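Left out: one protein chain. Kept in place: all the others.
Read from first to last, the chains carry the letters A and B; within each, the first residue is number 1.
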Amino acid sequence: MTSPISGISLAGLTGISSLGSTTGTAAAQAPSSTGGSDFASILASSVDQLQSTQSTADNLATQAATGDLTDVHDYMIASNEASLATETVVAIKNQAVSAFNEIMRMQV
Amino acid sequence: MALFDAMSIAGSGMMAHRKWLDAVSDNISNINTASRTSDDAFKERMVDVQAVDYGSGDGGVRVAGVQFGSGEGRIVNEPDNPLADADGNVKYPDIDLGDQMAELMMAQRGYQANAAVIDRAKDAYQAALQLGKG
Partner (left out) sequence: MTALHSALTGLAERQRVTADNIANVNTPGFLAGRTNFENALKSAVGNGATPAVSGGTVSRSLEPTNTNGNNVNLDSETVIATETGLRYQLALNALDGKYSLLRSALRTS
């Protein structure tokens, strides 16, 4: 699975690289060189960061439910970051899958 | 929540000022209550307020207690009054209407200011809930 994917250049994902400038939401790091980074490892680290933003949002949601939440905007910020991180990972996955399908079509 | 804290603090402020309003209206309505010279006159009600956790912790204000003014009153000669004693004197409370009206205005102003704080905290909270929806 990794060999056809790692050869894909990341130039097609420049639309998402602007997320790298947001502290805390960097689900997709802006690639410094196109085609040299291992796409699989970037996807894996994005999923990890997604996991942590989602668990932060879950914790704050629990606090909001029990009334322990200090500031309401803390929860709103965390939930927005989690949903943006999720959308980013989904977008990366979709790009990867469609690129993979292109390649598979070519070989046949 | 810092915003919910603001609401409960303003709520305590409203309650304390309302108790003050109650005390002042009690004084004003009894300003012409006569009593026998042998009894105490109607004593002015004064509300004691204290800050809750001054400077740290919950914040807000609470009514520490109600104090009573002096029962001396002023002696007025009113022979027709059914409560008059042998000399025809009755006692009236020594409460100044001007003072009480000034306190009434201060209590009302404080009450309204605290109500405005609750409104503002509610608006800020609702605006925060819209984050990410627009």
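Everything below uses one rule, namely that contacts are C-beta pairs under 8 Å (C-beta built on N, C-alpha and C of every residue); 3 or more make two chains touch, one makes a residue touch a chain.
Here the structure is a predicted model, which means the values were calculated and not measured.
Enquirer: Could you list which residues of chain B touch the chain missing from the display?
Expert: 1-3, 5-7, 9-10, 12-13, 16-17, 20, 49-51, 54-55, 59-61, 106-107, 109-110, 113-114, 116-117, 120-121, 123-124, 127-128, 130-134
Enquirer: For chain A, which positions touch the chain that isn't shown here?
Expert: Spelled out for chain A, the touching residues are 13-16, 18-19, 22-25, 71, 73-74, 77, 80, 84, 87-88, 91, 95.
Rule of thumb we're sticking to: only the chains that are shown with their structure count from here on.
Enquirer: Per the centroid of Cα atoms for each chain, what is the distance between chain A and chain B, given in Å?
Expert: Taking the average C-alpha coordinate of chain A and of chain B, the gap between them is 59 Å.
Enquirer: Could you pull out which chain B residues touch chain A in their complex?
Expert: Residues 1-3, 125, 128-129, 131-132 of chain B touch chain A in their complex.
Enquirer: Show me the residue ranges of chain A that touch chain B in the complex, using the header's touch definition.
Expert: Chain A reaches chain B through residues 69-73, 76-77, 79-80, 83.
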